[in-house]
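Step one of this worksheet: look at the structure below.
A single protein chain has been omitted; all remaining protein chains appear in their positions.
To keep things simple, chains are lettered A and B as they appear, and every chain counts its residues starting from 1.
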Amino acid sequence: MKEIFFTKTHEWVRFLTDTTARIGISDYAQDQLGDLVFVNLPEVGDEVTAGDEFADVESVKAVSNVYSPVTGTVRAVNEDLLDHPELINEDAYDAWFIEVEDIVDRAELLTQEEYDAMNA
Amino acid sequence: MKLIFEKGKEGRGCEMLPESDVPVTAPSEKFLRKKELRLPQVSETEISRHYTQLMKRTFGVNNGFYPLGSCTMKYNPKVNDDMAKLPGFTEVHPLQPESTVQGCLEVLKKTEEALCEVTGMDAIDFQPAAGAHGEFAGLKLIWAYHQDRKDVKRTKIIVPDSAHGTNPASAAMAGFSVINIPSTKEGYVDLEELRKVVGEDTAGFMLTNPNTIGMFDENILEITRIVHEAGGLNYYDGANLNAIMGIARPGDMGFDVVHLNLHKTFSTPHGGGGPGSGPVGCKEQLIKYLPTPRIINKDGSLTFDSKSEVSIGRVKAFYGNFLVVVRALTYILTLGAEGLRKASENAVINANYMLHLLKDTFDIPFPGPCMHEFVISLEELKKEKGVSALDFAKTMLDYGNHPPTMYFPLIVHEALMVEPTETESIETLKEVAEIYKQIYDRAQKEPEALHLSPVTTVVGRPDEVAAARNPILRYQFK
Partner (left out) sequence: MGNYVPNTPGEQQEMLKELGVNDIRELFRAVPDQVYLNTPLKLAKGLSEFEVKRRMKQIAAKNTVFSSIFRGAGAYHHYIPSIVTQITSKEEFVTAYTPYQAEISQGILQSIFEYQTMICELTGMDVSNASVYDGATAAAEAVIMCKERKQRKALVSAAIHPQTIETIRTYCMGTDMEMLLIPLKDGRTDLEKLEEMLDSETSCVLLQQPNFFGQLEDCDAVGEILSGTEIKYILSCNPISLGLLKTPAEYGAHIAVGEGQPLGLPLSFGGPYLGFMATTEKLMRRLPGRIVGETKDHKGERTFVLTLQAREQHIRREKASSNICSNQALCAMTAAVYLDAMGQKGLAQAAQLSMSKAHYLAERLCELKEFSLAYEGDFFNEFVTDYQGDVDKLLTGLEERGILGGYPLGAGQLLWCATEMNTREEIDALLEAIKEVLGA
C-alpha cells in the first residue's frame, strides 16, 4: 500500500505514481458527516484543481464540498459510490472517489501523523 | 395505515359523469394510451374515511400552538376561506374579457394599494406564487434595472449568512453570483464586512429585517445607504413583516424591492405546504420592469396593461394564486390600519413575553427585546447531556405541541426558533413555556429518554437515512 496524505479539508490522496493518484475523504470526515446518502462525482475527463471542490457528499440534512488535493485530469470515478454511499462510512480509505492523472500540482499535504495531530 | 391503493376492490368506484349525449369520437390508434392506468378503485365511503384518517394524522394551526419561527403560523380566519369560495371568484375563467372580471381586478388592485401602504412601495404585483418565487421575480427586477442602465458588470448579490436558504438560491437562479457575508456576534449585518464587499459589481443586497434571529437591525439606514452609494439596490425579504406592520415600512428604510408572504403575514393558510402567494413590490423607478400584465385604471374601469418593453415578462401563467389574494384582502379589510398595527404589536409582545418566561432556564443567545420571534440555543444541553435540538423538538410532540423551527438560523448551534404570533393567548404562552421547562428538566434527569421520543405519535422517528439512500417515492403495485 502506497503512502497516504491528507489535506486540511479532510480529503486523502494516495499517489499511484508521481502523476496519478486516488482521492477520497478521511475517516474523520465521514465520522463527522454521519450517514452519507449520496455523492455527486465529476465525470471522466474533467479537470480538477488543487484546493477547488470537485465533488460533494450529502447526508440527510447537509451537503459538504470535497476539495481536490491535486491538479490534474479525472481518469476514473468510483461509480459504486453512486449506488452505495454507505461504503464511505464503512471504509473511507477503500471508498475512493476519483482517480486523477497528469497531475501537475499539489495542495499543501499532511502526513498521517500531521493530520491526526490536527484533529486531536 | 393503508394507502388508498391498498383499499377498494377491482370494479369498485364512484359514478360522477353521465353517458355521452353526442356521438362518440375516439382518438385514432396512434394517439391511444396503451399503458394501464392504475388509479384507486374505491367507493366514496372509502375515500371519505381514508381522508378522515389522514386528517387525524395531520397537525394544523387549529390543532394547537404552532410556533414555527419565520413561518408566522398565525390563526387562519375562516371568513377568508368562505370568501375565497364565492362562485363570483371561483367560477371565473382567467381569460374572460376585462369587462366581465372587474371584481377580480378590483381585488388585485385594492390589495396592491393596501400592501403599498403597508410596505412603502409604489407598486405590487401578485404573479409570484410563493415567497421564493417573489424573490426570484424581485431579483429579476434588479437584474433588468442594471441591464436597462447598461450597468452590466453588476452581477453580484450580497446575502448575510443568517439568510433563509431561498435568498442565495433565488439569486443564483436569477443569474447572479452570491457573496455571503458573516454577521456580527450580535447577529446583525456587519457594516465593515458590507463596506468591504460592495462595489462596482454589486447588483443588490438581500435582507430580512427583523432578521432571522428576530432582531430589528438598528443600523438599517446605514446598511441601505452603503448599498445605494455603491450603486446597488436593496431587497427586502418580507418573511418577517409580521413584526412591523404599521410600525415601520421597508420603503422608508431604503429598500427598493420587497416580496411579501401572504401566507405568513396576511393570515392565509399554508395548505400543508402551499399554495401561498409571494407578491413582489418595488419603488417607482422599477415599476416598468415588473411582470406583465399590470392592472391599471383607465376611464373608470380596470384594465390589463402589457405595454412595458423592459418588463421581465411573466414568472407564471395568469395572475398568481388569486384566491390567496382574496383571502388576504378579506383579512386586510377586517383589520384595517389599526388592526394590522395591533397584530404586529401583539406578535412582538407575545414573543417577548415567552422569551421572558424562558430566559432563566434556556440559553437565549440574543437576549431581548426581540421582535416577533427569538432563538434558543441548546448547544450546552447537547454538550452536557447529549440532548440535541432534534431530541428536544421530538419530545415536544409528546406534549401535543408543534416544535419551533429547528437548526435555523445556521449561525446558532442547536437552534430552536420560536415565533408564537399574535393569535395566541397569554394562557397558551404560559402553558407552553411550562412544557418547555419540564422537558428541559427531563433532559437533565433522563437524557436518554429524549432520544427515544416521540412515543405517543402514530409513528416514531423515521429512518431518514434509509429514505434517502434507497428512495421509495411511489407505491409499488403488487
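The definition used in the following text is that a residue touches a chain if its C-beta (ideal position, glycine included) is under 8 Å from a C-beta of that chain, and two chains touch if they have at least 3 such contacts.
Please read these numbers as outputs of a predicted model, since none were measured by experiment.
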Touching residue (missing chain; options B:230, B:326 or B:411): B:326
Option touching the unshown chain, where B:182, B:199 or B:313 are the choices: B:313
Hidden partner interface residues of subunit A, rising order: 37-38, 58-63
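Just so it is clear, only the chains that are shown with their structure count from here on.
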Averaged-CA centre spacing for the pair subunit B and subunit A, given as whole angstrom: 38
Partner subunit A, residues of subunit B touching it in the complex: 407, 464-465, 468-469
In the complex with subunit B, residue positions of subunit A that touch it: 35, 37-38, 58, 60-61, 85-86
